[in-house]
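What you see is part of a larger complex, with each chain still in position.
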Amino acid sequence: MMIAGMRVGCEQTPDMQQQKGRVEVLAHASTILRGNASGDPSERDVYCYLPPSYDASKQRYPVIYFLSGFTGTGRMLLNYSAFEEPLDGRLDRLISSGAMPPAIVVLPDCMTRFGGSQYTNSSATGRYEDYIIDEIVPFVDEKLRTLPGRDHRGVTGKSSGGYGALRLAMRHPDVFGALGSHAGDAYFEYCYFLDFPKFVLGIQKYGGSVESFFERFQALPKKHVAFDVLNILAMAACYSPNPDAPLGIDVPVDLQTGELRDAVWRRWLDNDPVFMAPKCVGALRSMKKIFLDAGLRDDYQLQLGARILCSRFDELGVKYTYEEFDDTHMGIVYRYDRSLTELARALA
Amino acid sequence: MMIAGMRVGCEQTPDMQQQKGRVEVLAHASTILRGNASGDPSERDVYCYLPPSYDASKQRYPVIYFLSGFTGTGRMLLNYSAFEEPLDGRLDRLISSGAMPPAIVVLPDCMTRFGGSQYTNSSATGRYEDYIIDEIVPFVDEKLRTLPGRDHRGVTGKSSGGYGALRLAMRHPDVFGALGSHAGDAYFEYCYFLDFPKFVLGIQKYGGSVESFFERFQALPKKHVAFDVLNILAMAACYSPNPDAPLGIDVPVDLQTGELRDAVWRRWLDNDPVFMAPKCVGALRSMKKIFLDAGLRDDYQLQLGARILCSRFDELGVKYTYEEFDDTHMGIVYRYDRSLTELARALA
């Protein structure tokens, strides 16, 4: 199956004929996700972008895993929009122009009923970290003409996808040799804590308990109105699962007063890249490329998170490229060009 | 080609197995759009939803044309999203549950480089009204097992798509026998005029002329920041084209002071459903169903536009169903159920 097609409104001139790659959809049945706690599918499609030269050659290509943000899946990165390039069109352009060496780009699906997995292993959702590392990477290497090995395999993403890239590369340097993070979650004090009051007040608006909220959320005709609340609940599902708690989730605050529950919050902080970095110095130093960015006006203060992470990297002697750009957290897909080209060059 | 697939996060229980229809993509080469003024493609795909029973039967089905809003195309209505049904999934559910008689739903593409056509004939964009009426309707009737004839053919849509449905049904009662409009553009004093100051100030921010704005708009990495400005420019392209003006468009205000240009504004008002209604009484009275709605907090005051339109209908003895719901203009796809079921019943 191939998803492509005319893109009205994009700035194409007739002489700028791009070579077109294609999207291969690989059906995969996971053993790891089977019977996962949140009841999400274990059979999932892996969308794989193959570069323009793929079909006409026998060449092997480096691979970049592009991880979706919260509420996203790989497939959504290919959605059609009037004034915005989908990821495949972006890659066609970058590769055709020579800006980026040809690469396979893999778009996995780590969605859960809470909106995402943060690419963690969690008793509340499933073992998504293992799913990527132990199943999807070998599966892709088997099905496609990849250049196998960590020196030719990178991982990047935006927002929670950037977080996933940081997490997976820091913890699995044997699997990934380069990492990118566009406005990735970091310094949880600023990217999550600031929404805790909204979370508490939101839970109270929807019945006062985790269960009542989630039940009503699922029935909402327009779910966006409760995304701030869902987001914190989903992060708790990933960072502080507890099989004995409602929905299997320990929340980091008292649901009546909003007071911080220190022990739960500490579990969150263990997952913060800022906290993880010193424990993963070797992995970080081994990366062929670390590319980070964030918007000067990021809605979740992730530019501050990135700066704090960079200060850790400086202290640890880890090399990286960091860019700030004049924008917010939303609609910054045009930034993807940066990590894609940087990683593809490092991995080629 | 069929676009479908797992929908994580949607409220599906195993026993609620839906029958699935499929999406047929019909390639069409338009004569009418060939050489159009804004240089947009004349070869376009028509996405057609076929009901679950289509392939296994020889039955003919009523047809509903679902028109996209500004910056939308038929294809975008099928985009994948974590917590929202795409249109095909919505139709599967409505038809499987019996809420809606089976119907073919046609999703045309009337996009222009300005973001939309308002389903008008315009020297600045193209003859999109003719394109739908004279080309797409006969083409679909030829390619698919439709129940032909206005008594089995309806048109609906949201926002500019609702406007298009009002416009096409009012002006072509021989083609369409039922109409729906979710928050359709009406009473231009409130849905467009209120943005004229933003338009003027926006144009000035982008160089001060229609050409300078549009050139810079096309180069913007993130176009959303200028949508308010583009929207008014696009409406001018549709309602007040002028081959002798910059980009072929007469704008309704002085670009320096913002003062209204009365003669241009009157051309806009000629296209307002509130103004058109009295001239199309016969067409309106002949509809088997008119369904209108709008949100109580519509961002473009289209609930007021709808009420004013309803007051005209009352004066003219036109029957209709009108519903207001507690929401804004955005993210109201869940409302589509209403016009789809109402129209399908009237056209079955």
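A and B label the chains in the order they appear, each numbered from 1.
One rule holds in what follows: contacts are C-beta pairs under 8 Å (C-beta built on N, C-alpha and C of every residue); 3 or more make two chains touch, one makes a residue touch a chain.
As the structure is a computational prediction, the values presented were derived from the model and not from experiment.
Sequence-identical chains make up the whole complex; the displayed set comprises 2, and the total in this structure is 4 copies.
Everything that follows uses one rule, which is that only the chains that are shown with their structure count from here on.
Note: centroid distance chain A to chain B, computed from Cα atoms, is 34 Å. Touching chain A in their complex are the following residues of chain B: 1, 3, 5-6, 8-9, 11, 40-41, 43-45, 71-73, 75-76, 79-84, 109, 111-113, 115, 218-219, 221-224, 327, 331-332, 334.
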